[in-house]
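As you look at this complex, bear in mind that one protein chain is not there, while each of the others sits in place.
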Amino acid sequence: MSGPEVILRVENVTKRFGGVVALNDVTLSVGRGEIVGLIGPNGSGKTTLFNCITGVYKPDRGRVFFMGRDITGLQPHEVAKLGIARTWQKVRPFRNLTVLEAVTTGALLRTDSVEEARKTAVEVLELIGLPREEWGRLGSEITLMEHKLVDLARALATGPQLLLLDEIAAGLRPHEQERLAEVIKKVWSDRGLTIVVVEHVMRFVMSLSKRVVVLHEGRVIAEGPPEEVASNPRVIEAYLGIKPV
Amino acid sequence: MTRLLELRRVNAGYGEFKVLHDVSLYVDKGEIVAVVGPNGAGKTTLLRTIMGYTTLYSGSVVFKSVDISGKRVHERVALGLTMVPEGRGIFPNLTVEENLLAGAYLERDKSKVRERLELVYSIFPRLKERRGQLAGSLSGGEAQMLALGRGLMTSPMLLLVDEMSLGLAPKVVLALFDLVVKLNKEYGLTMLVVEQHVKNALEISSRGYVLENGRVVLEGDGRSLLSNEMLKKAYLIY
Amino acid sequence: MLTRSTLLSIALFQAALLAVGFLVSGNNYYMLLLTQVALFASFVAAWNIIGGLTGQLDLASSAYMALGGIVTSLLWMRLGLPPVVGVWAGGAVAAGLAVLIGIPTFRFGVREVWYALMTASLVVILNNLFRYFMGPWDFYLPNKWGWLYLRPRTYFELFIIVDVVLLAVILVNIYITGSKIGYYLRNIKEDELVSEAIGVDTRLYKLIALAIYSFITGAAGFLQVVIYSSFSYRLFDAGLAISIAIMGIIGGLGSISGAIAAAVVFRALGEYLRSTLGGVFPGLDLLLYGVALIVVGILKPEGLAGLFNQLRRWWRK
Amino acid sequence: MSVGGVLIAILQQVMDGVFLGLFYAIVASGLALIFGVMDIINFAHGDLVMISAYFVWLISTYLNIDPLLSMLLVLPVLFVLGLAIQKGLINPVLGKEPLIQIAVTVGLGFVLQNIALGYFKAEPRGYPNPVFSEGLSIGPFVIYESKVLSAAISVLVLFLLDQFLSRTKLGLAMRAVTDDRSSAMLMGINVGRVYMLTFAIGMVLVGIASGLWMEMGQVWPYLGTSFSLVSWVAVALAGLGSIRGLVVSAVIIGIAESMGSLISPSVKMAVVYLIFFFILWFKPRGFFAKR
Partner (left out) sequence: MYKEWVGFMASKPSRTPLIIAIVVIVAIVAAALGYYIYTSKPGPTPSPSPTPTKVKIEKVVIGVVQPLTGPYAIFGREAVDAARLVVDIINNELGGVRSLGGAKLDIVVEDAGTSPESARLAAEKLISQYHVPIIYGAYISRFTMAMGTVTEQNKVILVTDALVDDLANQGWMYFFRVAPRASAHGVSAVDFVMDMAKKYNVTIRTAVIINEDSVFGTTVSNGAHLQLVKYGVEVSSHITYPYDITDMSPIIDQIKRLNPDIIIAVPYFSDGVLFAKTAKAAGLNPKFIAGAGACGFTDPDSIKAAGDAVLYYTNTYSYNPAKPTEWNKKLVSEFMRRYGKMPTEAAGEVFYSFFTIYEALEKAGQMFPDDPLNPDHLRQAFLSLDLNESNSIAAQLYPTGRIKFAPNGENLYAGTAVLQVQLINGTLTPVVVWPQPQEGVQPVFPRPGS
């Protein structure tokens, strides 16, 4: 790939679960500073791809490179330390930590001082716009959707280079999504992040990303600028149903 | 039309933490009713209150003219009420098919169970492909389909769905709305849905409620809500 | 200011403990009991690090205690190393074993009940192995007394030693809780996968918690030997390990004050029941103890810490 | 000893181990069911076996009938007792921290042990002449009637249990409840009733195990401690809720224990638990774990 420096490269990655081939020889690259949309029908392998990149799963075949370094098979915490952060599609709620504590823990990746980490956490929470009165709440008292925002904050607090967002906007009202998109753009430009967004809400994906990759049954079936992909007949057939508004 | 469900000045919440304030609403037989509102407004709490999961401080929940406020969850289900929960609540260690069969737990007639199973499989062919897989390993969208399918297996008179189209591919969402209309028309299924696709939801609903901070701030029939300027602005209905 | 209040409560606790110590210093029975209670509380407080903070159901407390105690004693008896030095080695051996077992255990992701059962089995394994190699005999500590051997002549002095240990364990607990380790441990308790994804080396941190806990337990183990004046393979006692863990939970997971309160209350209650009822209605004491466990477990599952919080809230009102 | 002698020794020990293992399987089955369905960490399991064994003994000596017969009379009692324990003690701690459950069940264990101690005294009690008390010598081998019997009953009961769980609606409901309690309610499953039934059925399994035990041994207030940990290990090795796995893992334990006896019966449990360690390291969730 020409153009900007490649920060993430997935090469011929295959992942099987029993008989199910979740990823089938997937190859793709992400340039530094990009926001890439990753879309595809349910079960097409998007989350699995994230899991393979972040070390939750080890690919059966293929390699993953991050900033030129082969990270295939590294432990998730090693991957995180290198600078890849993620959010979770299936919300993994915490119960006995407060919002602030949870985010602070994320920030402790880059510092040993709790105090410093807390400052970072406060910054990130303010940036995301989670109201202050929520910060002291325990995980068991906030809604499932709010967890997603905390998840995002926590990921950001780890000070990543690459951020993988798995359906972060699902379940939010349209105007909340709009606001979230603004936040993400702001973080992206402020910190020079690279972001991969998985989302079924087309407006959200389209408004964020300059480039969209489409997965279908574990393969990349289309790639390109949003409008182009959206009018690709294969994508419409497999995924969109009709052209999005 | 007969009144199927009615909430009268309901105050409810979790332990000491009150979430719903004086909420009244009703659902008539054959209706599709939508509930919309921002995050944390209490939509989930509302549905959970109808099912009997929360603490009810005052007010009453009436289903088929029976006050069910004191009834336990499974008793409410036996009366013909069920919910597709937020976060899906599928049984991760059961196979897809076992999940669906669990949905038909109260049905004694085996042939009816088969029939419904076929119906669900025809709606979500993906589930049929995955019928032997443990539900815990499904993708997000597949799990959502399973949760909906399982709700249908219960064959309720009134189905409550929380975040119905959450995580589903656009194509599936479109199909789903068609399906809901179809189920409503052909099988007379009454539904109360919490939905983030406000526009689509209101379009297919006969009526809608807007919930904010645990209170009903707006209610009306689908069309009129859709054209409500305030709502348009707040919820970005395009 | 809150911090100062916590410090104040530690100081108060210390003062109260010492005061009780003086009051009963004339009565060997109470003195010995007080010492046993304080030592037990130290074990519970050490357990809090792995169980309360990290959420690992560790049931091997007595294994580390026994190992440390026996190693210290043997170093003394065989090599003449005075226990003041020996306890560090005892702690180190206990921690070494814990880590040795912890590495594969955490590496392969053994968790929850499985971890609990493995640790419970560890006690039995060590019990059997020591039984095999040292026979059923009790080995008596040499007839030497003095601070050098952590074996003073009076119960009061022994109590002071135990009290210092208890204070140290409390401070370690508090230090960890407020530090990065504490944050990580609590996060691990919530969700290991998420912790990994935000860069927590979960295995490493679990090992750290395990090492600290087993080191303290192992080092303090010698004091248990001192109280018995002898050691044998029976020090590896699965029942004791379970009751230490139970005290941790009854106290309210992660709450150090609760853990200590539980240890004190239940240990003293147990002894009270044994000594008042044991001779009259045999078994009634343990029966009541069982009932107490059930009642606390059912009615106050957040433990004594929950009760404390409630009281505090009520006080503030 | 000659090579043949060694071979015979090993064969005999393996055989003993298999029988022992199958007996352990039935002892652990109640625990497996209760843990599998309700996710309750029950540390009083052995003590429940103990209490039940006392019931068997009482009836056996009172009516002077074989323990296996009195076991049948005891089962309904245990069923009811199971309902009561579930309602009173287990229900309040469902879904709580595992250690809370441990605390409560250890408490229950203490209570049971000391009730037994107070009521039956500490002397071991046994039925002197059970019907199946003979042994069969085949060549150099010995086969014990009571063990063959307990193995056969164990296999049969476990087979039925497995079928019950995988084939029947109630079995499905039980598994659903394990997975997600609040969703199960949405299927119209009366979760409370399923739990009570589960515990009661678990107690019936306990009753069967205790009947088989009384055919071979005696009961005393602390009998439970001999069974608790080993039952747990069997269940853990098997992996959650897998009855077939339970049989396999219990047999492994039985063989390990029997072979360990050759080294020294005093350390046989160390052999068992060491094997448990190694297996868990490589199969952290047990042999047949689904999760």
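Should a chain be cited, it is by its letter among A, B, C and D, assigned in written order, with residues numbered from 1 in that chain.
Everything below uses one rule, namely that a residue touches a chain if its C-beta (ideal position, glycine included) is under 8 Å from a C-beta of that chain, and two chains touch if they have at least 3 such contacts.
Just so we're clear, the structure is a prediction, and the values are computed from it rather than from any experiment.
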item	value
Touching residue (missing chain; options C:Leu148, C:Leu171, C:Leu204 or C:Val295)	C:Leu171
Interface residues of chain D (partner: the chain not displayed)	5, 8-9, 12-13, 16-17, 19-20, 23, 114, 117, 121-129, 133-135, 137, 140, 142, 144-147, 213, 216-218, 220-223, 225-227, 257-258, 261-262, 264-266, 269
Absent chain, residues of chain C that touch it	2-7, 10-11, 14-15, 18, 21-22, 25-30, 32-33, 36, 131, 135-138, 140, 154, 156-157, 160, 163-164, 167, 171, 174-175, 177-179, 227-230, 232, 234, 237, 239, 254-257, 271, 274-275, 278-280, 282-283, 285-286, 305
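One rule holds for everything that comes next: only the chains that are shown with their structure count from here on.
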item	value
Pair joined by the larger number of C-beta contacts - B-D, C-D	C-D
Most distant chain from chain B, judged by the mean position of its C-alpha atoms	C
Chain C and chain D, separation of their C-alpha mean positions in angstrom	31
Chain A-chain C separation of Cα centroids, rounded to whole Å	43
Residues of chain C engaged with two or more neighbouring chains	none
Chains touching one another, given as label pairs in label order	A-B, A-C, B-D, C-D
Residues of chain B that touch chain D when the two form their complex	51, 53, 72-74, 77-78, 82-83, 85, 89-94, 98-99, 101-106, 134, 136, 150-151, 154
List of chain D residues in touch with chain B within their complex	169, 172-173, 175-176, 178-180, 182-191, 240-241, 290-291
Touching residues on chain D, where the partner in the complex is chain C	35, 41, 43, 89, 92-93, 96-104, 106-111, 113-115, 117-118, 229, 232-233, 236, 264, 266-270, 273-274, 276-277, 280-282, 284-286
